[in-house]
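Excluded from the complex is one protein chain; the other protein chains are retained at their positions.
On to chain A.
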């Protein structure tokens, strides 16, 4: 093993892996919640819906589009002052979170919106005819009925987030991306880059597997 990967220090690798997992995990949870809120707002304020409001819809939609359009690496740099204020530092795994979440949530919000639009209008009408409140429609109809699409959407987003963590690593957030860049690229240790890449691939495959499994379990259509 050591002759095959002479420069790999396994302890550092595991530390980097757990940092990557930490960043991805935290960002996925926050993106899931924020994305669903934004997606619901986009959906509900759209034309012909419960909270139809052209102004609100345009504002939310523009914000989502703007943040979705900024390349992630630039977004990190733009958010440095903001990160400094709320996290207190611009180094380490926590410092990567604001950029990760702000980068991924609008992306996921669009997927949530599409998932909600796929719900049969008749089912919402039925719920309204039964006297459901808007909150009941959201919790008992919209979210359960779109759950498979919400889960497959967050799977795609989580995989994108793994890529984002690697980019964030380059500017000092830690994790496997940081390791591959500093140890692997800058010191010309190709074996480290290779191991980091393989581990990132493994993480991606595991996420995809879990996502597919959960989606197929909850989809009763």
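As a working rule, a residue touches a chain if its C-beta (ideal position, glycine included) is under 8 Å from a C-beta of that chain, and two chains touch if they have at least 3 such contacts; residues count from 1.
Everything below uses one rule, namely that contacts and distances are computed from a predicted model.
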One chain of this complex is not shown here; going by its UniProt record, which of these names is it: "D-methionine transport system ATP-binding protein", "SRPBCC family protein", "RsbT co-antagonist protein RsbR" or "FAS1-like dehydratase domain-containing protein"?
"D-methionine transport system ATP-binding protein"
So one chain is hidden, and I want to know which residue out of A:7, A:94, A:136 or A:208 touches that hidden chain in the complete assembly.
A:136
Among A:33, A:86 or A:126, which one touches the chain that has been omitted from the display?
A:126
Which parts of chain A are in contact with the chain that was left out?
120, 122-123, 125-133, 136, 140-141, 144-145, 147, 218, 220-221
